[in-house]
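If you scroll down you'll find the structure; I have some questions about it.
Left out: one protein chain. Kept in place: all the others.
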Amino acid sequence: MELQQGIFILMGLAMIIAAVLAMHVKDLISSIIAVGVVSLFASILYLLMQAPDVAMTEAAIGAGLSTLVFLYALHKTKDVEEEND
Amino acid sequence: MNITTIVHIIGFALIIIGFWGMLTQKNMIKIILGLAIVETGVQLVMVSFGFIEGRTAPILDSAVELSKVSSLIVDPVPQALVLTAIVIGVAVNALMLTFVIRLYQQKRSLSINDYKELKW
Partner (left out) sequence: MIKRIFSAILLLGFVFVFFIIVNNIEEATALKGVGKEYAERSGNQELGAQNIVTAIIVTYRGLDTLGEVAVLFIAATGIAVLLRRKKKKIDPGKKKRESSEILLTGSTLLAPMIIIFGIYIFLNGHLTPGGGFQGGAVIASAIMLLFLADTSYKINHNVFGWLESLSGFAYVLIGILGLVMIGADNFLDNRILSLGTFGSILSAGAIPVIYTLIGLKVGTELASILDNMKGDLE
């Protein structure tokens, strides 16, 4: 039991650090990747909390698709600027 | 400290970090990222409400005796709620990003300070 709680606390610390970094870093790409890391650790926590269905969804959607959607939006808001010059 | 409390604290910390980001950041994409962090925190808290220590996942395979299911598995209802909430979450985030893209195409700026028409 002690070991399991230790794993939860370690994961939680990693998630909180990644979330603070995501909000603090100036570079938008880094902060998008940091939010992806938060989602990935969340999916491991779901698995440890006996929720395999939720873990699969979070890993496929939160860490995969969502990151790409943000990156495409970032790309689109840069593209127009270059076009305008 | 039991696991439910630990996960509650992690989830609430994520919610507060996300709100802090949404309130202090100026870049609109970063505001949406803050909302994504808040969503993750809320979903973690919701799943941890259904977690019961020492029990198994709500799948009736050989590990679960059918006659006393309700004393062997964790609560399946929060899991079903969160499952749909995640899928809705990514679609709503994508819709918000689309609004940001359209706003950007009009004013060429991502800063929330340049959009003062709706300010109170």
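Here are a few things to note about the model shown:
By written order: A and B. Residues from 1 in each chain.
Everything below uses one rule, namely that contacts are C-beta pairs under 8 Å (C-beta built on N, C-alpha and C of every residue); 3 or more make two chains touch, one makes a residue touch a chain.
Since we're looking at a predicted model, the values are computed, not measured.
In the full complex, subunit B contacts the hidden chain through residues 2, 4-5, 8-9, 12, 15-16, 19-20, 23-24, 49-53, 57-61, 66-71, 73, 75-77, 79-80, 83-84, 86-88, 90-92, 94-95, 97-99, 101-102. The missing chain lies against subunit A, touching residues 52-53, 55-57, 60-61, 64-65, 68-69, 72-73, 75-76, 79, 83.
One rule holds for everything that comes next: only the chains that are shown with their structure count from here on.
Inter-chain centre distance (subunit A to subunit B, centres taken as mean C-alpha positions): 11 Å. Taken in their complex, subunit A has these residues touching subunit B: 4-5, 8-9, 11-12, 15-16, 19-20, 22-23, 28, 31-32, 35, 38-39, 42, 45-46, 49-54, 57-58, 61-62, 65-66, 69-70, 73-74, 76-77, 80-81, 84. For subunit B in complex with subunit A, the residues that touch the partner chain are 1-3, 6-7, 9-10, 13-14, 17-18, 20-21, 24-25, 27, 29-30, 32-34, 36-37, 40, 43-44, 47-48, 50-51, 55-59, 74, 79, 82-83, 86-87, 89-90, 93-94, 97-98, 100-101, 104-105, 108, 110.
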